[in-house]
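Of the protein chains in this complex, one is absent; all others appear in place.
Chain nomenclature is as follows: A and B, assigned in order of appearance, with residue numbering initiated at 1 for each chain independently.
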Amino acid sequence: MTALRARVVAGNPPSAVQLKGPGIQEWAEQGALADVDDVAKAENWDAVLPPVLAAIMKYENKYVAAPVNIHRVDWIWANPAVLAKVGVTTMPTTWDEFNAIADKLKEAGITPLANGSDPWQDLTLWDVVALGVGGAEFYQKAIVQLDPAALTSDTMVKVFDQMRKMRGYVDEGFAGRSWDLATRMVMNGEAAFQIMGDWAKGEFAAAGKVPGTDYWCAPAPDQGGYILNSDSFVFFKVSGEDKVKGQKVLASLVMSPSFQETFNLAKGSIPARTDVALDKFDSCAVKSHEDLLASIGNNTLVPSLSQEMAIPRSYRGEFLDLVTQFYNTDMSSADAVKALAAGIERARAQ
Amino acid sequence: MPPPARAKSARTLGIDRFLERWLPQIVVSPLFAASLIFVYGFIVWTVYISFTRSGVLPSYNLAGLLQYERLWSTPRWYVALQNLFVFSGLFIAGCMAIGILLAILLDQRIRIEGVIRTIYLYPMALSFIVTGTAWKWILNPTLGIEKFVQELGFPGFSFDWLIDPHMAIYTVVIAGVWQSSGYVMALFLAGLRSVDDEIIRAAAIDGAGPVRTYATIILPIIRPVFLSSIIVLAHIAIKSYDLVVALTNGGPGYATDLPATFMYSFAFQRSELGVAAASAVMMLVTIMAIIVPYLYSELRGGRK
Partner (left out) sequence: MNGEGIVRRKGARQAVLRALLFTVLGLFCLVYLMPLVVMISTSLKSLAEIRTGSFIALPREVTFDAWAKAWNSACVGVRCNGLAPYMWNSVAMVVPAVVISTFLGAVNGYALTKWRFRGADTIFALMLFGAFIPFQVVLLPMARTLGYFGLAGSTYGLILVHTVYGLAFTTLFFRNFFVSVSDGIVQAAKIDGAGFFAIFFKLMLPMAVPTIVVTVIWQFTQIWNDFLFGIAFTVGDSNPATVALNNIVASSTGVKEYNVDMAAAIIAGLPTLLVYVLAGNYFVRGLAAGAVKG
């Protein structure tokens, strides 16, 4: 980020950079981006990308970025062998069910939830809880549109209440733990669940684990919603025929079905294009794809707060600080809601 | 410049004179200019940015005290400030107490003093990014001391400061004292050695015991060492950055944030250049309040 800023300021930007979410808009507003709209028009990107995602890739209605994948954030990963120890044979579909199972696990001396120490991991958990407790409409209003009424609603208090419960389900050794080590805990049976985006699947796959038998994947209780995360290449204004041509070739390549298939098979995500056949993908990916299409239809697809897809970094930073502070202290839900609203106002003053 | 040759034209002689008169200034001036730009120029720039609406990129339109208002209404900034006071207070006190104690103990003509001194001081030679790797492990409840003591047969033993938001800052203090107390020891040991033997002998003849000799005679003589140690420690404390990054990375939550980590995070992770600049200015003001009077008195003293 720093180096990128320095290069742009110095008038020597790289051709294409991996950037995402509102970060794309920030650079576009600085007039630093080039559009690849002719490629997008010719290949009809509008028809194959989820509209929520397409909007993020565009600035002033022109494509300035090309997405390589779609990660679902609201996943819950589980170790079936561990769940069997307390007689659980299905994944929870509501937060009440989740809490009941977690309490049972805790009584049996098993860590219910694996989580690490990075603030963004706390926020990922909160992201999923917010959608699950509040639903997609609430998520849109409170988090994407930053509506003051939604931010201070009773629903928001409930979101924090559930988040407080989550803190009680993790073990003590989380200091300095990264997300993949948390995944490893589920794999090894040291914890029952992890709530994390489907990049966690890459860890299971790398260890040779098979979905359905060695581990379970299921959408976290989310009221039929879907939290979207996507990596994308952003194109900067460069001088020179060659470089401009190169950008277009890259844009076309990134969006080609074969690239999207190969890339995403390795990464745990699914193609950003909704029209790529998923024959080679596993059951979790197929489920992700089905739910994606359904959520587009129901208008319940939301961009991820934690993965920097929803709002600019200055606002996200307020969520990040507040949530991680709440999660790691004994702040009350009511105080958290008040502090969050104040933080958003502060960010607005920028 | 070569030594002057015998037969020189008037012109080169003129240049020689000119150089002789001005060369020192010419040599010093580029370095002085560098310091003007890179220190004072940059400070002015940062102060200016702190009065603008700069976000992702700097903007040069003034916006009054907006960023300072925002900074001083950010709960995280108060945590960082409070931590700075707790940390520097305990850090300075801890380093001074242990440093002085060790210096006095080492002053008793210990045969292997060299070895022991080397051991006390080595943490200063290592980056805390290096030693923090070990500290993080030692302080982790499921890996380090807690687990070790529990396995010794005390299953109820608990030492989880690293993940306790109220206590985590004290782990930073422990690690900081461990790193810097040897430095105070070295300064005081040098100070103790500079005290005239006559004075000590006179005290012994008066029948003063060792504790009284140190407390009322020797330590007061080396009073300047106290001042410079405290100043240097305060300076280290305010600049502490890698200590926190390596040990807690500001966590749990932002419970161990210091102004230095706060500034970095707002500048480089949050795209809030204005607030970051404002917090940097606050740090600068704090350090100036300590350092400027000290430097002034040191330089004045040196001129005598």
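What we mean here is this: contacts are C-beta pairs under 8 Å (C-beta built on N, C-alpha and C of every residue); 3 or more make two chains touch, one makes a residue touch a chain.
Remember, predicted model here, so these are calculated numbers, not experimental data.
Asks: Which of these, B:Leu62, B:Ala134 or B:Ala202, touches the one chain of the complex that we don't see?
Replies: B:Ala134
Asks: Since one chain has been left out of the picture, which residues of chain B touch it in the full complex?
Replies: 1-4, 16, 19-20, 23-25, 27-28, 31-32, 34-36, 38-43, 45-46, 49, 58, 98, 102, 105-110, 116-127, 129-131, 133-138, 143-145, 147-148, 151, 178, 182-183, 186-187, 190, 193, 195, 197, 200, 204, 210, 213-214, 224, 228-229, 231-232, 235, 238-239, 241-242, 245-246, 249, 259-260, 263-264, 267-268, 273, 276-277, 279-281, 283-284, 287, 291-292, 294-295, 298-299, 301-303
As a working rule, only the chains that are shown with their structure count from here on.
Asks: What's the distance between the Cα centroids of chain A and chain B, rounded to whole Å?
Replies: The mean C-alpha positions of chain A and chain B differ by 40 Å.
Asks: Report the residues of chain B in contact with chain A in the complex, numbered from low to high.
Replies: My answer: residues 53, 55-57, 66, 69-70, 73-76, 136, 139-143, 160, 162-163, 165, 248-249, 251-255, 266, 268-272, 274.
Asks: Quick check on the complex: what are the chain A residues that touch chain B?
Replies: Touch list, chain A to chain B: 1-2, 5, 9, 26-27, 30, 117-119, 122, 171-176, 312-314, 317, 321, 324-329, 339, 342-343, 346, 349-350.
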